[in-house]
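Up next, subunit A:
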Amino acid sequence: MPLWFARGLRRGIVTTHYPARPDPSAACLPTPPAFRTGMIDRQLAGELVAAGPSQALHRDGDVLVFDVSRCTACGRCQEVAPLAVTPSGEFELAGTSQAAFVKKIGLVLEAGQ
Partner candidate 1 sequence: MTTLQPRPGPAASLLTAINGTTLRDRGGAETVAVPAAQLETAAHHLAAGGARLADLFAADGDQVTLRLIWGFDTERQYLITETPLDSPEYPPLSDIAPAAFTEECEIYEQFGVRPASGKPLNRVALPPHAGKDFPRLGHQPPEAPAEAHAPHTVGGQAFEFPFGPVRQVGVESLYYGLVTSGEEIVDLYLFTWHKHRGLEWRLRGRRPAEAMFLAERTEGLSATAVTWALAAAVESALGAEPPPGALLTRGIALELERLYNHAAAMAALCQSTGLSVGQAAAEIALERLLRVNAATFGHRYLFGVLDAGGVRRAPDQAALRDGLPGAYGELRRAADALLGTNSFMDRLEATGIVTTEQARRLGLVGPVARAAGVPIDSRLDQPTAPYSVHPPALAVRDAGDVLARFRVMLDEAADSVRLIGDLLDAGPGDGATALPTGGGSGLGWAESPRGEALAWVSLDADGRITRARLRPASVRNWRGFDDAARSQNVFTDIPIIEASFWLTVAGTAR
Partner candidate 2 sequence: MTALGWLAVAAAGWGLAVLAALAGGGRPGALRLCCALSALGGAAAIAGGVSALVWGNGRVITIGPAEVAGSLQLQATSLAGVFAALLGLVAVAIALYVPRYHEPGPGTALYLAVYNLALVASVAVLAAGGVVTFLVAWESMALLCYLLILRHPRREAVAAGAFWFLALSETGFVLIIAAFVILATKTHTMELSVIVARMHLVSPAWRDTAYLLALAGFGFKAGLVPLHVWLPEAHPVAPADGSAFLSGLITKLGVYGMVLFSFRLLPAQPAWTGLITMAAGALTAAIGILYAMNERDLKRFLAYSTIENIGIIVTALGAALIFGAYHQPALAAFLLLAGLYHVANHGTYKTLLFLEAGVIEHTTGTRDMDRLGGLIHRLPRTAVISLVGTLGIAALPPLNGFVSEWLIFQGLFQGFRTGSHLLGILIVTAAATLGLTGGLAIYAFVRGYGIPFLGMPRTRPAAAATERGQPVTGPALLAVACAALAVGAPVVLLVLCRAMRTVTGVALRPVLLPGNLTVLPAHTDFSAFSPTWLAVFLVAVTAVPLLIYLAGRPRADSVTVPVWDGGMVVFRPRMQYSAMTFSAPTRVTFDALYRPAVSVRRASDDPAGRSGPVHYDSQVTPLFLRYLYRPVIRAVEWLADVIRPLQSGDVSLYLFYIFLMILLAYLLGAL
């Protein structure tokens, strides 16, 4: 036991200060995507929906509906359009109502419509 005691003293404290202060390790965590409005048209939206393995994305008319609660942050949509879709960097995603997770991203309409 003294062995463990000494180790503990040498080791020091590793505990995070979250939530008082942000935790640096959060930087590497996978995060849901953020969509650049105005760069996503219907076709791209279709590709994004097709690329997503989870049920997070679906298209509703001229709106791309993004259900954050179902997103696994797998990053496949970012591979489809690296410019239009970027990591949001948000990991504090807990919500108290499912409605809060549903985000609507307006699509740009091609010319002539």
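A word on the picks: all candidates are chains of the complex that A comes from, given by their letters.
Simple rule for what comes next: contacts are C-beta pairs under 8 Å (C-beta built on N, C-alpha and C of every residue); 3 or more make two chains touch, one makes a residue touch a chain; residues count from 1.
Keep in mind the model is a prediction, meaning the values are calculated, not measured.
For subunit A, the touching candidate in this complex, among 1 or 2, is 1.
Of all the residues in subunit A, the ones that touch candidate 1 in their complex are 1, 3-4, 7-8, 11, 14, 25, 28-30, 53-54, 72, 74-76, 79.
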